[in-house]
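Of the protein chains in this complex, all but one are displayed in their positions.
Take a look at chain A:
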Amino acid sequence: MLTMAPNLTLLSDLTPPSLERTWLTAPHPTLPLVATCSSDKTVRVYSLTNFKLLSTITGGHKRSVRTCAWKPHVQGESVLATGSFDATVGIWRRWDSYGRVGVMVAVGMLLATCARDKSIWIWEDLDDGDNNFETVAVMQEHGGDVKCVSWHPVEECLASGGYDDTIRLWREDLDDWGQVACIKKHEGTVWALDWEGPETTPHSSEQSLQAQWREQRALSGPRLVSCSDDRTVRIWRRLPKESALPSTLSSAATGIPSIIRPTGTDETWEEDAVLPQSHALVVYSVAWSHKSGLLASVGADGRIVVYEERLVASTPDTDAMDTESESRAPLKTEWVILAVVNGAHGIYEINHVAWAKRADRGSSDGEEVLITTADDGSVKVWTLQP
């Protein structure tokens, strides 16, 4: 499979780097810049146009900055949330002189934080000009540190993963946030989660297959990818609501009013795929491109692995016994490793990977870069050459 493999080529380092461990690099939702969190208690903002440091946020945190996230869908202003080992969350704002026309949407007002104390907090940005955040919900179902949270790309749904090896999904139901699914399949800490983009399609030469696949996916919604201490990368798919219908009907048929949460909110999530085994140590981060549908994973072994999903052409079944169910059988896909870079940051562990829009000179429209963040403080930008 690797014979026609594209190359993952180093485009540039982000300079100057932090001299201590960097944990994560978050691309800005619209502008060509990224924020990198470091153990030196700072956040560095770099340009993706020239790969140089634009500014350093210091003085806010007393310990390592572990994570950060940009507020989406804001215009004229950039808002960054940071989380630190000092157990605080920082909110940083910067007005851009060249405000863009943003799209006002309802989502993007909620902030989710997770912590060592097994809890997930959901906050609403009151946007009252006074930096007030209101606690919307506190969920404490996880049995250990909550290592990651990730918002669904279109729905108000949150996924979390943690030290208890589980992935949990959360939704709001009648003003109350609650767990709608718990996936117990990883055999180690779940370090990171990412959602499939709502518009990508697996690779195929047959457009009709792709169209069929999109129809199918419309029923279950975007999938979720997870990576773990158990060295695997797995993909999860929600069973289409139709499948859950019979049970909902039967409970309705009993006519007994339910005091407890209606079972209708529960979701069944199935393992869709286990990606080809390619990491020798813990997988710390995984990123699913919303543009190309490509997946990338990184970890303690210092490897970057890029995967592509391909639709498998269905082989016509000569056994006519089962034609009806066959025609309704879900389309199959396979994940193929497109590129592997060993020692991408030399001898150092890689903590994070993210896709971003390419913005330097020489980039073509719609092109993407991969950004990796490592233990020695280095942040590298890569391009996938066909």
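The rule we apply is simple: a contact is a pair of C-beta atoms (placed from the backbone, for glycine too) under 8 Å apart; a residue touches a chain by one contact, two chains touch by 3 or more; residues count from 1.
Here is the rule we go by: contacts and distances are computed from a predicted model.
This figure omits one chain of the complex; the name its UniProt record holds, of "[histone H4]-lysine(20) N-methyltransferase", "MIP18 family protein", "SKP1-like protein" or "Serine/threonine-protein phosphatase", is "MIP18 family protein".
Considering the whole complex, the residue from A:51, A:70, A:123 or A:163 that touches the absent chain is A:163.
Checked against the hidden chain, the listed residues A:63, A:93 or A:214 yield one contact partner: A:63.
When the whole complex is considered, the residue among A:126, A:280 or A:312 that touches the unshown chain is A:280.
Contact between chain A and the unshown chain involves residues 21, 39, 63-64, 66, 85, 116, 145, 147, 163, 189, 229, 280-282, 284, 300-302, 342-343, 347-349, 375-376.
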